[in-house]
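A protein chain is absent from this complex, but the other protein chains hold their places.
Think of it as A and B in the order they're written, each chain with its own count starting at 1.
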Amino acid sequence: MPLFEWEDVKIMVDEDGFMENPEEWNERVALALASTEDVTELTEDHWKIINYLRDYFKQYGIAPMIRKLCKETGFSLKTIYELFPSGPAKGACKVAGLAKPTGCV
Amino acid sequence: MIIIYILTILSIITFLVAVISKIIRISSAPVHLRWELYPVPHEGGGKAKYGGSRLEEPDWWEKKIHKDSLGELKVMVPEIVFLKGVWEHNKQLWLGSYPFHFALYLFIANIALFTLVTFLKLIGYDIFLSNNIFGQIIYYAIFIFAWTGSILGLIGTIRLLFSRTVDPNLSKYSSASHYFNILFIGSLYLTVFLWLISGRNFVAEMANFYYGLVTFSTAIEIPIVAYWHIILSLLFIAYLPFTHMSHFFTKYFTYHQVRWEDEPNIPSSKLNKKLSEQLNFPVSWAAPHIGADGTKSWLAIATEIPQKEK
Partner (left out) sequence: MSAKKIDIKVTDISKGQGVLVPIEPVDDVKLPPPYDKLEELPGFRKLGQQSLDKYDGYIDGVIAVGVPKPQSEEEEQKLVESFLSGLMKLFSNENNWTFLQPLVLSMEHCAKCQTCNHDCPVYEASGEVEIYRPTYRAEVLRRLYFKYVKPGSPLIKKFQHGDIELNWTLISRLVELSYRCTLCRRCAQSCPIGVDNGLITHELRKLFSQEMGIAPKELHEKGTVQQLEVGSSTGMNSLVVKDNVEFIDEDMSEKVGFKVETKWDVEGADVLLIHNAGEILAWPENPGAFAILCELAGIKWTLSSEAVGYDGVNYGLFYDDVQLARIVVRHAEIAKKLGVKKIVMGECGHESKVLGIIGERIIGGDVHTENALTFMENIINSGKLNLNPERNYFPVTLHDPCNLVRIMGVVEPQRRILRKIAPKFREMEPHGVRNYCCGGGSGFAVMSGNNFTDWRMHFSGKMKFKQILDAFADEDLTSNSPKYVCAPCSNCKGQIRDILDFYGAKEKSGIYYGGLVELIINAVDDIKEPFIDFDMM
């Protein structure tokens, strides 16, 4: 797996740039991963989404349904795309340190 | 001449043994999982036309399956007679392949006609002798088939040789045997052609050879080119089943045993029993996730909870 370096952050990521060891995630890592997603600054809105994703992931071991994410955070899908240009699954989940979604999703 | 007769017998035996053993080998293979490809022409109720199947019917298992064998013939006959598949998907190739194959059909038809003539002569009817109208028809049929066959065959041979050499799509995938096979078959056409233009009576001489063969007569006279034709034909007959050209009969299996094979697995049917036996075959695949040891069966492996992989 490739090593990804950004400023002082050094993490292992998979072929799609998702974290290999999600337990190593911290806020610096989020910033580092955001830089690969055309997100230069993590605003409060970004964090709201990231925190929801992380909480859900801790509880259930996978990413939530996108519809659920919208409903629970109050953001429309469009807004989420504005915040994370490659979308909730490929963008937001990556920055939140979740593993790459699997199965036919 | 006797040597040729012996060669004939050997060649026919080799051909039959090779073909029959190949048929046995193919048909004794285990029943495979379904792998049909639509359109399947025996689907009834107008479905074959657009490629539909019984799975379009709700609760299909409660309905009678009607298999339309005529539908298969409707596909097979134009496929065999006109090489329809090649015509539709590869017209350039068809231009060479079709005359090449059709010429073979005509030659095979002549073998059948000569055999008939010989048989009739054996039981006392020499149909070429008298003013027998039936004999005349057969005579000219053979004559025309030989002429058309050898000319079409030669055209096909040249065209195929040309494509196989010039077209990189074909030349890249052609082994030495491809050229050899085309030349081999081409030589059969050429020798008949030369026989015909030599001004000798091809039909009568060949009929004499057949008669000589069954009576083991040494008093048969045929020209040199006829020897060539006959020897090459005999060698070819013995060689044919050992090549990919055995598709002339294995095509039956690729279509009927694979492409069109859609028999449902009904409990306690013959198929069902065969499959149960096969599920007891031992597995020895080596990848760790399979968990095989060479004795455990497919059934055991498919039903056990797999070991967590490390």
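Everything below uses one rule, namely that contacts are C-beta pairs under 8 Å (C-beta built on N, C-alpha and C of every residue); 3 or more make two chains touch, one makes a residue touch a chain.
Computed from a prediction, not measured in an experiment: that's the story for all the values here.
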Query: Looking at B:I26, B:L120, B:L161 or B:L194, which makes contact with the chain not pictured?
result: B:I26
Task: Please pick, from B:H66, B:K270 or B:H289, the residue that touches the omitted chain in the full complex.
output: B:H289
Task: Tell me where the left-out chain touches subunit A, residue by residue.
output: 2-3, 14-16, 60-63, 65-68, 71, 77, 89, 101-105
Message: Need a quick check: the contact residues on subunit B for the chain that isn't drawn.
response: 26, 29-40, 43, 47, 50-61, 79, 83, 85-86, 88-90, 93, 97, 168-170, 172-178, 180, 243-247, 250-251, 253-255, 257-259, 264-267, 269, 271-272, 275, 278-279, 281-290, 298, 301-303, 305-306, 308-309
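Heads up, the rule we're going with is that only the chains that are shown with their structure count from here on.
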Task: Provide the C-alpha centroid distance between subunit A and subunit B, rounded to the nearest whole angstrom.
output: 61
